[in-house]
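All protein chains of the complex are present and in place, except for one that has been dropped.
Our next item is chain A:
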Amino acid sequence: MKKTPSGEVVIVPRNFKLLEELEKSEKGHGDMAISFGLVDTGDTFLTEWNGGILGPPGTYHDSRFYQLRIHCPEKYPAVPPEVRFISKINMTAVDSKTGVVNEKKIPAMRNWSRNMGIEQVLQSIRAEMCSDQNRRLRQPAEGSTF
């Protein structure tokens, strides 16, 4: 959200915001430990995304690559994206049966604002892997899925 000198609040509509996020991700200038892209490159409404998180060093997640699925609902970015893990993970913010990420337990989702995006959510999930409750949790075999 941007405010012009005249005091107008400029709201970037959902689809154009998601296009910006896609283009930034494709250029790859951002954080190398996370990645995301459209599931179907012709998805006009940019709804379904694949995500990836590289486990942070110094934790039991070190060097693991986690695959996620991200759903941007119609109301996005008024509401955060819905995220679930495809790769199996043992983590306090993640439902142990479905892999669904509990938005109340991820700071970027809990304190969501429309200036944030998929990138911030993935970074926040990755940061959570380093928390005291999560860094030393025993993990399922690598490569298993929900």
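We take it that a contact is a pair of C-beta atoms (placed from the backbone, for glycine too) under 8 Å apart; a residue touches a chain by one contact, two chains touch by 3 or more; residues count from 1.
Methods note: contacts and distances are computed from a predicted model.
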item	value
Among "Vacuolar protein sorting-associated protein 33A", "E2 ubiquitin-conjugating enzyme", "CDC20/Fizzy WD40 domain-containing protein" or "Origin recognition complex subunit 2", UniProt-listed name of the chain not shown	"E2 ubiquitin-conjugating enzyme"
Contact residue for the chain not shown (choose from A:Gly7, A:Gly28, A:Gly58 or A:Gly143)	A:Gly7
Contact set of chain A toward the excluded chain (per top definition)	2, 4, 6-16, 19, 22, 41-46, 74-75, 77-78, 114
